[in-house]
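The structure under discussion appears below in the form of structure tokens.
A single protein chain has been omitted from the complex, and every remaining protein chain is retained in its original position.
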Amino acid sequence: MIRVGVIGTGMIGQDHIRRMTTVLSGVRVTAVTDVDARVAAEVGGRIGAAVHATGAELIADPQVDAVVVCSWGPTHEEYVLASITAGKPVFCEKPLATTQEACLRIVEAEVAHGNRLVQVGYMRRYDFAYRQLKHALDSGQIGAPLLMHCAHRNASVPGHFQKEMSITDSAVHEIDMVRWMFGEEIAAVRVLVPRRNRHGGDLQDPLLLILEMAGGVLVDVEISVNIRYGYDIRGEIVGEDGTVALGVQNPIEVRREGRAGLPVPADWRERFLQAYDVEFQEWIHALAGGGQPLGPSSWDGYAAAVASDAGVEALRSGGRVPVVLAEQPKLYVAEVPA
Amino acid sequence: MIRVGVIGTGMIGQDHIRRMTTVLSGVRVTAVTDVDARVAAEVGGRIGAAVHATGAELIADPQVDAVVVCSWGPTHEEYVLASITAGKPVFCEKPLATTQEACLRIVEAEVAHGNRLVQVGYMRRYDFAYRQLKHALDSGQIGAPLLMHCAHRNASVPGHFQKEMSITDSAVHEIDMVRWMFGEEIAAVRVLVPRRNRHGGDLQDPLLLILEMAGGVLVDVEISVNIRYGYDIRGEIVGEDGTVALGVQNPIEVRREGRAGLPVPADWRERFLQAYDVEFQEWIHALAGGGQPLGPSSWDGYAAAVASDAGVEALRSGGRVPVVLAEQPKLYVAEVPA
Amino acid sequence: MIRVGVIGTGMIGQDHIRRMTTVLSGVRVTAVTDVDARVAAEVGGRIGAAVHATGAELIADPQVDAVVVCSWGPTHEEYVLASITAGKPVFCEKPLATTQEACLRIVEAEVAHGNRLVQVGYMRRYDFAYRQLKHALDSGQIGAPLLMHCAHRNASVPGHFQKEMSITDSAVHEIDMVRWMFGEEIAAVRVLVPRRNRHGGDLQDPLLLILEMAGGVLVDVEISVNIRYGYDIRGEIVGEDGTVALGVQNPIEVRREGRAGLPVPADWRERFLQAYDVEFQEWIHALAGGGQPLGPSSWDGYAAAVASDAGVEALRSGGRVPVVLAEQPKLYVAEVPA
Partner (left out) sequence: MIRVGVIGTGMIGQDHIRRMTTVLSGVRVTAVTDVDARVAAEVGGRIGAAVHATGAELIADPQVDAVVVCSWGPTHEEYVLASITAGKPVFCEKPLATTQEACLRIVEAEVAHGNRLVQVGYMRRYDFAYRQLKHALDSGQIGAPLLMHCAHRNASVPGHFQKEMSITDSAVHEIDMVRWMFGEEIAAVRVLVPRRNRHGGDLQDPLLLILEMAGGVLVDVEISVNIRYGYDIRGEIVGEDGTVALGVQNPIEVRREGRAGLPVPADWRERFLQAYDVEFQEWIHALAGGGQPLGPSSWDGYAAAVASDAGVEALRSGGRVPVVLAEQPKLYVAEVPA
């Protein structure tokens, strides 16, 4: 039974607590903390977990085997570094940290520690359909990949959504996904800018990202954050011998009033509900087996940050921006083979 | 934490043990038994559960809060009755018992006990797509139901499969599903017999069942147990204002060698993997909350047995066979409203 | 250039005149007649065709090489027999005649004439998708057929629609289609009756027909004539080695307001527009080549009438009604091989 402490008991934190408390096997939430002490007390009280005044206290709690960080992005670096210092596994919701420099400091701390402790919350790698896509690619049945077409559509975004967040918050999922899918780094990023959607106000929405993979695969990604009809994620890989795409997944089809209607998920929670469950279950199983986490690493978090920064610069400049990474430490080499 | 004892550690029993041990929350397998003591010892040893010589011993074990029966069908009645006598909740894999008389004895024992202890393993009610189908029907968007078209196709069946099992083992899932879907009993059954599939040897395969619901809805069910291409389940309800059908669910689509190819599940385990997880999780949550099980009841098990027997008789006689049930005890009234 | 005379210039007649005048190659409409002389004069005037007072006059017109009969059903026998007597090819919209006895008189007249002159307007045999279905079946890729599931749904029917017309007008298309698809006669018919759709008033709607083919294939056909959402035709054949079904044909897919929407045809004209064109073009090409018509024969018209009558009797009696045909004359033997 892995005993987990959760830092940050807002919407996502509470969802992960629900998951670990009522859905998954082999885990117990033993401690919580939040910047809003009242919320932390309420949540902790409900599940019988210790309530700590600070993240540092929670990390130090001997009843905490592993840490889950769901707090505000700017606090991630501090809690992840503290967990590494304490030698405790830490699952950090994306982003790993808000700057690539901070991400690199975490990578360096983990390398100094000597083995993997950090996992970053990129849940697409745990989605059944994406896994089938990767499985089909890796099986060789479509030959070597050449192109990938993606779309990432949100029905709408909150009022505080900033222009750059189409890249740093939305496209970053595709950035992580293609690194995992093709097992190689992104070499350069471009951002093309079409007409602006009036529903997006001042946002530059939609965007068309072009990601060049190190091996020459070209990925185009539509990012739309005001598509209105629902949440929609597409992916199709073009290989030398054929193609493979995310398929159609409609639990039901209704025919009435002149048309056949297929439901569309309302948001990412609905679309990736099971992926989150699998993500946490596999993390818990890896820790329970005494091993290191196998999911997205701090290197992945760092590489995503660098590519995402390149995307933001490409959006500003209109040009092609290379993605320049630090040398990859040996600790992470197996994960993204050249 | 619900402590479960498992009677029967064959393929299905081991799968449920895996589920309760490594997937689900709030449950622990504390005891096992099997007609093959060596298998029971091996399985029990692996998970640190007590190994009992008999089902009776296991049911009596104070470390067992609830019983899961996965043994050979003819033993179900004995273990379920013993669990009721012990006042312990019992999850019994289908069939509830091998005759309708035995099922009725269980119903009567449970009624005498005074509240629900028994749940029968009809997992389709937990499948996301079937639930969406029922949700669409209940929402009224297609109006009152008139017809339902179903197909139940198995790639192949084991050598010991008997002629009647197309009804008692396969169609019984549709029998339970339509009772739940329409909230009413089956009034009569017919079985129509087409040309025989040469791959089925002596089996009468396929079959076309016609189920008449009490309220007049007519359900046709193709049962094919040698369809060869995979496991395939269909359902479409025709209502006064439209239709709703199980949809297309393809995680991926591959295009190569002259066609677009969509994967088909190999068997029921692949198709209903998540339904089994949900089925057990909801059962555990209901027990953990101190309540009665909410899933298919012993009345459902009994009613399915009677309808299934009618189907076997209809196959033999070629005629329309009414489904005649005992009077429904009040304990179960809410579940299948008239 | 085949010169055609059209008897009956109502809605269907005018549509076929449009087809022969502005769409198809190798044909000219040289004469028309109608029970309503004013309509005939108007239509004939528009295209420069002779306007005759009676069908007999039109058939006798030396400027008429071939006759198209689109008049009221009860007049079909007279015009078809007169065309045979005149030795002129005649395309007769379905039904060939309104009783099986009348159909048989036509068969006998044609046999006495010595070669085929009559073609009946069953257009499904010319639909691209049905042809692909038959092609897949005949190729052997799904093995010998065992079952077929069909649905025939009309959005609504006119006020004068009678109870029996669900069989004689709607299901008769499936009756002809399965004879052609499987190359054998229908042996018996049953009609099962579910709850009545309130939108159908006094009609018994929907119906579930069960057709037994001579070789043992069983066909179930849902007939719904008030489905409201559009016109929808389904067909799936279950064979020993796999299945083949009419596929999904959506020219476009719209995503808005929470769902993906697929258009459904409004009626049979929209669904079978091209089939009608192909039907007439192939008929014209066969005549132009100096040969006999190759489409549905008067035997097909007769056999459909007998099976349709059996369906009406089955609806009345609730039982299984055998389809008893006269001996098939040699003239037609090649068409529906045993």
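Each chain gets a letter, A, B and C, in the order it is written, and its residues are counted from 1.
Quick note on the criterion: a residue touches a chain if its C-beta (ideal position, glycine included) is under 8 Å from a C-beta of that chain, and two chains touch if they have at least 3 such contacts.
These numbers were taken from a predicted model, which means no experiment stands behind them.
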Sole contact to the chain not displayed, among C:V23, C:A112 or C:V324: C:V23
Touching the absent chain when the full complex is considered, from C:R46, C:R256, C:R269 or C:R316: C:R256
Which of A:S156, A:N197, A:Q249 or A:Q328 contacts the chain that the document leaves out: A:N197
Residues in subunit A touching the chain absent from view: 144-147, 149, 151, 192-199, 206, 208, 210, 215-218, 220, 222, 224, 226-229, 238, 240-243
Subunit C, residues in touch with the chain not shown (by the definition above): 20-26, 128-129, 132-133, 136, 141-142, 241-257, 262-263, 274, 281, 285
Absent-chain interface as seen on subunit B, which is shown: 228-230, 232, 250, 255-264, 266
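Convention: only the chains that are shown with their structure count from here on.
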Cα superposition angle of subunit B on its copy subunit C, in degrees to the nearest 5: 180
Homomeric contact subunit A-subunit C: same or different residue positions, threshold half: same
Nearest-to-centre chain - CA centroid comparison: B
Where subunit A and subunit B are represented by their mean Cα positions, the distance between them in whole Å: 38
Chain centre separation (subunit B, subunit C; CA means) in Å: 44
Centre-to-centre distance between subunit C and subunit A (centres being mean Cα positions), rounded to whole Å: 58
Junction residues of subunit C, two or more chains touched: 228-229
